[in-house]
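Before anything else, here's the structure in question.
Note that this complex is displayed minus one protein chain, with the remaining chains in position.
In this document, chain identifiers A and B correspond to the written order of the chains, with residue numbering beginning at 1 in each.
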Amino acid sequence: MTDTKHAVRGGPRLATPPRTSRARRSGRARLTPKLGRFALFALPGLVAYGLFVLLPILMTGYYSFTNRNPFNPPTEFVGFRNYVTLAGDPEFLQALTNTVIITLIVTVLANVGGLLIALLLDRPSKLYVALRGVFFTPVVLSSVVISVIWRAVLTDDGLLNSALRGLGVESPPGWLSDPDLALYSIAWIITWQMLGFCVVVYLAGLQGVPRELQEAAAIDGAGGLTRFRNVTWPMLAPALTINTVMLLITGFKAYDQIQVITNGGPGTGATATMAFQVVKEAFVGNRIGYSSALAAVMLALVAGVSVVVLRVLQRREVTQ
Amino acid sequence: MGTQEPADTPASSGAAAAEVELSFLVFETPNLNSAFWDAAIARATAKVPGVKIKKLVTPNVDRTAYAKQLDASGNLPDILQSVNPAGFAEAGKLAPFTPEELANFTAPTAGAIDGKVYQLPYNTQVIPVVYYNKDQFSKAGIAETPKTYQELLDASAKLKRAGLTAMIVSGGGADTWADMYPLTGTVATDVYKKTPDWLVKRRAGEVKFSDPDFVKAAGKIADLAKNGYIDKTGLSRSYADGEQAFRDGKGAMYPMGSWFATSADNNKPGFEIGAFPWPSDDGSPVTPTFTGGGTLVSSSAKNVDLAKKWALAFDEDKENNDAFVKADGSIPAIKGYVPPADMGPVYQATVAIYDQGMKDGSITNAFSQEAGDASLPPGLADATALAVQDLITGKKTAEEFAAYLDEQYAKATQ
Partner (left out) sequence: MIDARTHAWLRPLVAIFVGAAFFLPLYLMLVNVFKPGDEILPSPASLPLPPTLENISGVFAREDNLFTFGLINSIAVTALSITILTVLSAMLGHYLARSTRLFSKLLLVVLLCGLMIPIPVILSPMTSVLKAFDLMATLQGLVLVNVGYYVPFGVLLFMGFVKSVPRELEEAAELDGASKIRVFWQVVFPLLRPASASVLIFLGVWIWNDFLTPLIVLGPDSGTTVTVGVYRAIGQYESDFGDLFAFMFLATLPILIFYLALQKNFVKGLTGGAVKG
C-alpha cells in the first residue's frame, strides 16, 4: 500500500521535490487524477478480492470444462460434458430446490418475525433494551455452536420431544430424522439465528419514524393497522431492503448447519444444499471438474440475484 | 524388525544427531483420545532412532475426507492412520509395503490395490456383530439367540410385542455411515456367501445392484424398518448417541462393528450384553470381516524408508496393539499376537465369533467397508449410507435403492 502511495504522490518521474506547497501538489496530482485516486483508494481492496475470490472463480470456471480429478489423472478438456450431466442429475436438481426452499423460508420468516418483534420491542424501557440483546445473541454465535445446540434440542430423543412426550404426545415428529421435515428444521434454525439481525435493523428503522407523523395520523382517526400501513411501513422500506439482502445471502450460502447437523440427509439429499453438494462432489467423490461445473452454475445464479438486488438498491436511492 | 516383545529401551532415549521430523495424522475418539496416541507414538519412536513425530489431529472422525482436503492443498502428512487408501494409492501418493516388510502380518495381502499393499493390515474387525441386551431378551421370553434369519425376525416380533424396540440403528448428524451395519450383515449372508468376489464382478460389470440377490439383501432392511423392528428414531442419532441409546436400554439389539466390545466391557451398562453373528436364512455361518485399517505412508514423505519403518514399528508394537485392543476392541492380525488375558466378556464373545468363522471357513468381506481392489469407488460408500436412510424411512423400495446404487456407481466411475 505504501508503495502505491509513493508512486502516486511523488513518483520518481515527477522531478519536483514532494514537499512543495499544497496547492502545487494537488495541481500535479491532476496529471492523472482519476488513475491516481483509483490506485490509492480502490486498488488495494480490489487486489485482495481479485486474488482470493475472483481468480478462484475463474479457475473454477476453467475446471468446469475439464474432467479434473486429482486421484485420476490426466486432466482432459471435456467441453460442456459436465454441464450436460448436471442438467440431468437429480441430485443437483434436489440441491437447487432445497437451496431455494431454505432461502425463501428464511427470507420471509425472519423478515416477518423480525418486524413483529421489533414492533413489540419499540419502547424505550430497560426491559425492551435487554430483550433486544437476547434476540441478537445468536447473530454473534458461530453456526457450529448453534448447530450443536439445536441438534441436542431436535433429535428424536432430544429436549423438544422429551417435553412433547411429557405433555402426552405419543409419537412426536422426527424433526431431523424425517426426510420431509428435516429441511424445514434446518431452515428454522437459520431463521432463528438471523431473527435478531432483522429485529435490530427494523428497530433502527422504527426509531426513524417521526412521532409527529404517527400522532397526526392518530388525530385523523386512522386505526392502528392503517397507521402502520400508511405511515410506518413506507419508512421501513430501506430496512426491508437490508434485511432481505442479508437473508438472501445467508440462505443461499447455507452450508455449516447441514455439515454439522444432517450431512445432507436423512436419506439421499433431503437437506443437501448447493454449497453442500459442491463440497461433497469435490472432496468425497474427488470429481473436481464436475464439482466446478456445479459451482459455476451456482455462481451464475448468484450473479443474477446480485444484479437484481443492485437494481432494487439503486431504485431505492433514487426515490430517497 | 517387528519384535513382539515390549520395547526394553526407555521411551525417552537421547535425541539422535540428525532427526527427521515426520508428521503423523491421527483421529481422536472417546476411546482413542489424545493421551492414547501420545503414548503409542512414544513407544514406536523409541524403536526407530532418528525419527521425531509431529502429531496432527483430524477435525472429526472422517479422516479420509480430511486427508483429501489436506492433499488438495498440498499438505498430505507423511504418515497417516486408518485413512482409506482408495484413490490416493492409484494416484501414486502412497508408498507400497513390500512382502518382506509385511512378513509379520497374518493377512499380508489384505486390501491390496493392483497387488500392492499400501495400508498395514494390522487388525481385523467383524462387521457386524449383533450385540444384545440379555435382560430385554429374557423379558420378551427369548430363550436362545437367533440362529436363522427367521429366528431373528421371530425374536424381533417378540420384543415388539413386549413393547421394546428390537434393533438400534443410528446414523444421524455427520455420522451417516453408522446406519450401514444391518445391510452389511444381509449383503454378507445373501450376496457375498454365494459370490465372495461380488464387488470385483461389479467392477467388471458382470453383476448389478439390481440383481435379485442384492435386492433381497436390501429388502430385508426395508422390511425390518417397515415392521417397526428398526426404529426410525435412530436416524437422528449420531453414532455416539446410538451407542448411548443401547446402553440406556432403548433397544434390545445393536448390530455394530466388533470395536463396540471393549467399549461395552470398559463402561458396563446396567445389564449384561451378549453377542451373536448376523444370521443367514438357513442358519449356515457367515462371518463378514474387514482386515486392514492400519498405518499408511505418503510417497512424498520426507524420508519414505524411515517413515515406513516407523509405521511398521507403530503397528507391530505389542503394547500398542494391547492398547488398541483395550481401547478400540480390535483383533490384531499380527502373527503370534495374543490379546491381554484380562479382556472382558463381551470382547471374549466377539473374538469367539471371529475364531469360529476362521474355523468353519465362513469369513466374507464386509460390504462398504472393503479396501483395495474389491472396494466401492470413491464416494459410493457415503452415497449408500445415505440411501440406507431412505430404505429405513420407506422413501425408497429395495428395487429403487438398488437402481439408485447402480446409477451412483456409474456416476462415480464415469
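The rule we apply is simple: a residue touches a chain if its C-beta (ideal position, glycine included) is under 8 Å from a C-beta of that chain, and two chains touch if they have at least 3 such contacts.
Predicted model only: the values in this text are computed from it and were never measured.
Among A:138, A:174, A:267 or A:285, only A:138 touches the chain left out of the display.
Summary of contacts with the chain left out: across B:91, B:157 or B:240, the touching residue is B:240. Chain B meets the missing chain through residues 23, 25, 27-30, 33-35, 38, 54, 56-61, 69-70, 72-75, 77, 238-241, 244. Residues of chain A in contact with the chain left out of this view: 5, 9, 21-23, 25-26, 29, 36-38, 40-42, 44-46, 48-57, 59-60, 63, 117, 119-121, 123, 127-128, 131, 134-135, 137-145, 148-150, 152-153, 159, 162, 192, 195, 200-201, 203-205, 207-208, 224-225, 228, 238-239, 241-242, 248-249, 252-253, 255-256, 260, 275-276, 278-279, 282, 288, 295, 298-299, 302-303, 305-307, 309-310, 316-317.
Criterion: only the chains that are shown with their structure count from here on.
If you check the complex, the residues on chain B that touch chain A are 65, 68-69, 71-72, 87-88, 90-91, 171-176, 232-237, 241, 245, 250, 378-379, 382-383, 386-387, 389-390, 393, 395-396, 404, 411-412, 414. Residues of chain A touching chain B in their complex: 70-73, 85, 89, 151, 154-158, 174-179, 259-269, 280, 282-286.
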